[in-house]
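Removed: one protein chain of the complex. Kept in place: all other protein chains.
Chain nomenclature is as follows: A and B, assigned in order of appearance, with residue numbering initiated at 1 for each chain independently.
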Amino acid sequence: MSTMLTNTQHLAPAAQSSSRRNTPAVKIDGVSKAFGDTTALHEAWLTVEKGEFLTLLGPSGCGKTTILNLIAGFLESDRGEIFIDGVPITDEPAYRRDVGIVFQNYALFPHMTVAKNVGYGLKMRGVPKAEIAQRVREALELVKLPGYGDRKPRELSGGQQQRVALARALVIRPKVLLLDEPFSALDKNLRSAMQVELKQIQRRLGVSTVFVTHDQSEALSMSDRIAVMSAGMIRQIGSPTEIYRQPTDRFVASFVGDTNVFQAERRSPSTVSVGGVTVGVRSTDVYDPTAEPVADLFVRPEDLAVADAGTPGTLAGRVTAKVYQGGYTDLYMETPFAEGSVMARLNGQDAVARWPDGANVGLVLPASAGVAFSASRDAG
Amino acid sequence: MSALSDRPFLRLFVSPAALIAVGFSAAVIAILQFSLRAYIPGELEPGGFSLGNFAQMGKPIYARAFLDTLLICIETALITLVLAYPLAFMLVRAKSRVLKSALLVTAVTPLFLGEVVRTYSWIIVLGNSGFVNSVLLNLGLIDRPLQMMFTTFGVVVALVHVTLPVMVIMLSAAISHIDQGYEKAAASLGASPARTFLTVTLPLSMPGIIAGVTTAFAWTFSAFATPQLIGGGQVNTISTLVYQLGFASFNFPFAAALSLAGLAFTIIVLALFKRATRPLEQLGGQA
Partner (left out) sequence: MNRSPLDWALRLAVVAVVAFLVLPAVVVVIAGFNDRAILTFPPQAFSLKWFERALTYDDFRHGFRNGLIVMLWASSIALTVGAAFAYALHRYDFALKHVLESVLMSSLIIPHFTIGLGLLMLASQMGFGRTFAVVVFCHVVIVLPFVIRSVYISLQNLDQRLELAAASLGAPPWKVLVTIVLPLLAPGLISGWLFAAILSFNEFTGSLFVTSQATQTLPVAMYNYVREYADPTLAALSAIYIVITATLLTVANFYLGLGKVLNVDHAH
C-alpha cells in the first residue's frame, strides 16, 4: 500500500500555484459548433472544477462527443472560448493541450507494445528514457497490469486494453482526462468492476475528468456532477441527486431514470392535481396562470405507492403485470390518468401478493416528490 | 467529427500529384496540337494548322478499323465476363484458405506478366505448328493445321487472357461485398440455387460486372502487342494503325488525330455503356 501511495504521487497533476487553485480545470464559455446546416452544439456554458468527475449525459447526437472533441482540440469551435487551467486554448492544436483521452475502442497503437503505448506521450514530451521506463511501470501498476509491458494490445482482453488506454492517458499527468464511452464495449460484470476501479483511481489522483456516456445509471453512479444534454444543448447541470430528484427540464425528467407520466392540471406555482388529487411538486417550469393549466406530472416508480381500490385520495388503477426483480418487484398498472402504463417499484413479498394480475387498486401519489412540466413544451 | 481541425501536409501532399497531372494533361494537349497540323511527307516537323487529318478519318480503312476494334472489344469483354464470373465466385466463397490463395495467385499472375510475354505464349499455343494444332494433329482430329494466327479469333482469345485477371479482381471485389444473408433468405423462402443466383447474387454483383466490363473494354482498346503480333497485319485496330502511322510513315499529325479520335471513341462508348447500365447498376444498391 505504501508503494502504491508513492506511485500515485508521481502520477498526480503537477503542483499548482496557489493562485491557480480555484481556477476551473476546464471552462467552456458560450461555445457553438455546427457541421454544415446541423447545429451540433448551441452556446454551451460549462465548468469542470479541479478534481471533479463531470459526466456529459445524453442520447447519441446530443452534442456530448462534440464537447469532448472541442476540449481535446480535434474540432474547432465556431464561437466561444475554451479555457484549460485558466488559459484560453481555442487556438492551441490538440498536441499542445495536455489532455488525456480514452476512446470507446481504446485506440491502442496496434504496432506497439503495451509499454510503448503507455510511454508514447512521455516520449513525445522528450522525457528521458529511464524516467519513461519508471513512470510506465508505475502507471501499469496503478491500473493493475504490472508486467504486461511487453505484450501487444491484441494479446489483451477488452478490460485489459481499457486499463492500458487509461494508463496511457494518465501517465502524461493530463490537466484533464477525457473518457469517451469507455465502458460500452465491455460486458456487464466487467463494466461495473471497471467503473468502481476507474472511480477509485480518479479519486486517488484527483484528476479532473470529463466522462461522456449515454448510460444514465453509469452517469448517476460515477459522477460528481452531470450535465444532461439533448439536441446540442445542455439541459441541466447538477449533482446526480439533483438530476434525479429535481430535474428542471422535461427532457431531463424523462431521460434520466425510470418515470411515470400522469396527466395533471396546475393549481398553483407549486401544486398540481391529478383526477382530483392535489399534490405538491419539487420543481416545475414557469407557471403561467393565463395559459392552459395542462401539465405532465413525473413520478419515480419508487415514489408511487399502491393501496386498496377505493381508498380516499387514490387514483383508480388495475394491475396488468408483475415483474419480479429480486430485491424488489415492478408492478405495472393501467389508469385513466396516464397515457401509457404506470409502474410502481415495491419492496416486500406480501405487498406484491396482495395485488394479483387484474386486481383493482388505488394509486397513491407522493405528497411532494413529483415534478411537473408543461405538456406542450419541447414535446420532442 | 473526427477530423483534425487543421489540414496538415495538405499542400505538401497534393502538389507533387498536381505536377504529374499537369504534365500528363500537357501530353494530351500536345496530341491535340499535333492533330491540328499538316503532315509534310519526309519531314518530322509538322506543318501549319490543318483539319485535314480529321477529314482523312472518313477513309474506309479507318472506318473499318474503328468497327473491327469495337467488335473485338465487345467480344473480348463479354467472353471475359462469362469466364471470369465462376472463378471470381469460387475465389470469394471457397472455404479453404489454400484454395483461395491458389486461385488468387493463378488469377492475378498473368496481370503482371506483361503483354509481350503473354502474347508470345499465345503465339506458341495458337501457331500452325503450335500446341493446339500439334495436339489435334496427333490425335488425328484434323489433317491440316487450323489457321488461328493472323485471325480475329486468335486476337480475341489472347485478349480474353489479357483482361481475365482484372475482370476476376473486380468481380471478386463486388461478390465479396454481398451479404450472404440475402442468399440464405432467398433459399429459405424456397428459391432453388439457380434461382437464388439469378435473382439475388447476380443483381447484387452488378456494380462489379459493370466496372469489370468497362475496364476490360478500355484495356482491349489499349492493347497493342496482341493485335500487332497475333493479328500480324491482318487485323487492324486503332492501336496498330497509330503505331504504323507514327513509326512506319512518320506521319505524327495523323497518328495524333487517330489516337484522339480513338480516345473520344472510347469515352463515348463507355459513356453510352454507363448510361445503358444505370438501371442495372441500381440493382446492386450500394456496393
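By definition in this document, a residue touches a chain if its C-beta (ideal position, glycine included) is under 8 Å from a C-beta of that chain, and two chains touch if they have at least 3 such contacts.
Since this is a predicted model, take the numbers as computed values, not measurements.
Undergrad: Of B:Ile169, B:Ala186, B:Ile209 or B:Val235, which one is in contact with the hidden chain?
TA: Once the missing chain is taken into account, the touching residue is B:Ile169.
Undergrad: Of the residues B:Leu103, B:Leu159, B:Val200 or B:Val213, which one touches the chain left out of the display?
TA: Answering carefully, the residue with contact to the hidden chain is B:Leu103.
Undergrad: What residues on chain A make contact with the chain left out of this view?
TA: Chain A touches the missing chain through residues 72-74, 93-101, 103, 105, 107, 109-111, 120-121, 124-125, 168-169, 172, 178.
Undergrad: Spell out, residue by residue, where the missing chain touches chain B.
TA: Spelled out for chain B, the touching residues are 2-4, 7-10, 12-14, 16-18, 20-21, 23-28, 30-31, 33-34, 83-84, 86-92, 100-101, 103-110, 112-118, 120-125, 127, 129-131, 133-135, 161, 164-165, 169, 172-173, 176-177, 193-194, 197, 214-215, 218, 221-225, 229, 238-239, 242-243, 246, 252, 255-256, 259-260, 262-263, 266-267, 270.
Going forward, only the chains that are shown with their structure count from here on.
Undergrad: So the centre of each chain is just the mean of its C-alpha atoms; given that, what is the distance between chain A and chain B in Å?
TA: For chain A versus chain B, the centre distance works out to 58 Å.
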